[in-house]
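For this view, one protein chain was removed and the others were kept in their places.
Here is chain A:
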Amino acid sequence: MAHWSRFEKELELETRRLISHFTSIQDEEDQNFQMALKFAWSNFKFHRFLDVNRHNVQRSINGIHEKLMVHSDLSKAESWLRLTEEFLSSPLPNTEGTKSDVHYSVVALLLHLSDSPSNTNYCERPRLKETEKEDKFDWAKYLMEGEDIDTGPFPDTPEWSEDESEEEDSQQPLSREDSGIQVDRTPQEDHEQNDKTPSVNEMGESDSRAWLEQHIVTSYWVPNSPRFPHSLHLHSNLYNVWDQHLYNTGPLYLPEEKSFFTETQVIRETLWLFSGVKKLFIFQHNDGKVTVRNDVVVTHLTNNCLHSVLEHIAAYGQAVSRLQKFIDEVTGHSAEPCPPGLNSSSSSSSSKKSSDPPFRTYQAFVWALYKYFTSFKEELNTIEKDVIAKDETVTLSSVLERLSPHLAQITMLHRVFCIGVADVPPGTPNVLRASHLLNTLYKAIIEYDSVGEASEQSVALLFSLWVETVRPYLEIVDEWIVHGHLFDPAKEFIIQRNKDVPVNHRDFWYATYTLYSVSETVESEERLSDAASGSSGGEQASSSRQHTMVSFLKPVLKQIIMAGKSMQLLRNLDCKETAQPDDAERKSLYTLFLESVQTRLWHGEESPTNTVTKQQATKKSLIKMQSIVARHLELDDIHDPLLAINFARLYLEQNDFHEKFSVGNVILDRSSESVTCQTFELTLRSCLYPHIERRYIECCGNLMRTLKKDYRLLGYLQAMRNYFLLEAGDTMYDFYTAIFDKVLEKESWQQLAFLNVQLQEAVGQRQPEDSNRLSIFLETIDPARKKQPVNNLDGLTLSYKVPWPVDIVMSSECQKIYNQVFLLLLQIKWAKYSLDTLRFSDLTVAAKTQEGGQSEESTAKEPINQQIHRMFLLRVKLMHFVNSLHNYIMTRILHSTGLEFQHQVQEAKDLDQLIKIHYRYLSTIHDRCLLREKVSFVKEAIMKVLNLVLIFSDRWQAGFGAWKIESIDKMESDFKNCHMFLVTILNKAVCRGSFPHLESLALSLMAGFEQC
């Protein structure tokens, strides 16, 4: 089993090698690789091929020979026969014997793979057999050399370095070329070097020549460059030892051509790579990827070891080069055309690119990155200087160690860059890109921040990056909330102005700005608030996109929008009062933000010392306290020193305890408030938000003041209540009684001219300034609804022309609601009026005349007096009902809600709030006047009663005898039903406690009902 599994494992390994060799996919996790592996396995394991038949193979060999002969490729044919024969009789690595099945299967494989052998030019290469010998010679020398040194006078020779073997000078018979490193020459190389320096043989020049050769770098980048000479010490030949070992153990191991390096060269190339140089030898750039050359070798490390280190470096180098490329692209230094990812929104032509407004957020980000890279390059420079100075040994690992904090930061930056910039799909609008970048940075800060002190450096770096990157945003916000002008040419801010809505338009407040949310799709923009959706529009919209917008602005977004819009509105209101803030003296939001961040961080650093002194102070005070206690004890005639000492000790202990306790606190404080900007959000809250908040209060307060003072906002609100809600009782009384009288006299009142004249007369007398704003309209309504007399008034609409900018608050939607209430009020007033104007004499007189005429007939049923009395009673009941309804609506609802509303309006901070208050007020009165759909059955019952009232008064007017006694019965029972229904419903509602305002109506109706 074990054997089987090992065999299986080897097979697996070989298969993987095969695949990676043929597909050149190195990553075994790659999906394609796995697919290939599966395919290969299924073929190997479940193939349905015949086993190799050696006769068939032999026949094929002969066939090919014949074919070559036919093609008169004599030499080829001869080679073919000879080579196959030779191969079949040679040993294979793991197979015993010759001419085995394996031999034949290998030949069969080649035959299967062969691709028209007769059509290719082939000439046999003479096979070299000298490699073995040469290597042997070398290795004897190497090993001898190693033993020599080990047993020699310098057993403690340090590891090889460039300036190491100066002292071995005299011992070494071989000449040295480069700063005293021994020469390891193959004869061939020797020859080459001799070729190079044939002419310089003079004594005087040879010195300088030697100096030059010592100080010049061998041109390792040229193929087949001479190997630099190096020590023969065992330590510095690890590569060769290992190579030889591989060669000895694996018959299939192929020695490859390698380029040899010194470690210094590798270090230098590494430093260059980090500083953004692209043309390097060890590291190669292929479309943005940095790869390590395969044939790079240092003598004292094995290939794999060096590679694993270099791959690591290459990964960092790739990050650096990617960031560098991004910087170049944004600053416009790049000579290459931009990649599709970054510039696809604009066309690739540079002329157009330059005409596009600059994308300031990326620019700011790049500026921050650039600053970081400057410091990083300084560090690289110092390292390179150290390498040049040769004062101390600089090894690759020491360089990496030294750079490790920087490299960690670069990895982090690269990660942020990848998520925030590179992963953004092409064609994304700037606003998404900008806010995505800011969000990524913000998230990264919070993420690293939560790790605590371990990532202080990272957080500090990210924070500075963020502070730089956020600058354009804050400047846009600043410009907007201070000057009321949203200056954002590259369209990167999350809020954008809709150009088609002028400032002095009614929809300005709602439709002017679009808030872009950063989410998956590009189309996911939403209107900040929709005028049609009424009061709750803004809130709904903002709650649904919580996760998508720039998160750091979220807590103050509303304020920013409010302040910005208010400021813009204010600018357009051309009011003289708002003095322009002096631009020269005013600090921009960004400066303010920076200042407060600085003071906060400074405070954070200072605070520990403060607390320490405070502690000392408390200690002193406690000691003082002790003496005071002692004195107190003395005052109380207790001269007990022991007690005093005990007290003192007690205090001291407490003091100690306190001290320990507070020391812990201090440490806590330090970690939470130092430069790490722990509690990043707190920092923002204390440094950024207050400034915005202050500006917001200022702007909105200004706007509210202006609107109230210069634009008589409150006056208009009052006017709406006056006319629509009939608060100006006398004025409106004149108006509606005129209509009611007309109806009473059965004349047509539905003429626009008549109505308007009445209205103007009524209003013009008392409030002449409003008379030209008010007008009345008649809407045509379908005749089906006109059946009931109470619906006669339907279609009567009052309109009040509200000037800009007050119409932002009082929109036409508001007027619609006002009109609904207005209509209800008119209906109640009408019922009340028609009941009030009934005269008893009408009935009694008519009754008397009738009594004389038709006494005989009517006595049969009921005495007339009794009928009249019933009419009187019904009238009183109806009056009670109508009056209680009237009272309820006019006083209990409209008046008290109006008072509440006025109070809230006074306290409203910004325009949005004011609009909301107004809408809330309207919806409240709408609700309470039972106009809501949900309680329409109540309203219907009320309407029925009002209708009844109108019919009743109609009949009353018509006089006794114009109706039958049954109709009184009918009216009585109808009224009773409706009344009962209403009382039950209202009582239920009141008992449930859900509508406290209904209580008075329910009570008064009930009172009327009980008396029935």
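As a working rule, a residue touches a chain if its C-beta (ideal position, glycine included) is under 8 Å from a C-beta of that chain, and two chains touch if they have at least 3 such contacts; residues count from 1.
Everything that follows uses one rule, which is that contacts and distances are computed from a predicted model.
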| request: Would you kindly match the missing chain to its UniProt protein name, picking from "Dynein axonemal intermediate chain 1", "Mitotic spindle organizing protein 1", "AP complex mu/sigma subunit domain-containing protein" or "Ribosomal RNA-processing protein 40"? | output: "Mitotic spindle organizing protein 1"
| remark: Out of A:Asn62, A:Ser114 or A:Gln906, only one touches the absent chain, namely A:Ser114
| message | Applying the definition given at the start, please give the residues of chain A touching the unseen chain. | response | 7, 10-11, 14-15, 17-19, 21-25, 32, 36, 39-40, 43-44, 47, 49-52, 64, 76, 79-80, 83-84, 86-87, 90-95, 102, 105-117, 119-120, 122, 124-125, 127, 129, 132, 136, 248, 251-252, 254, 287
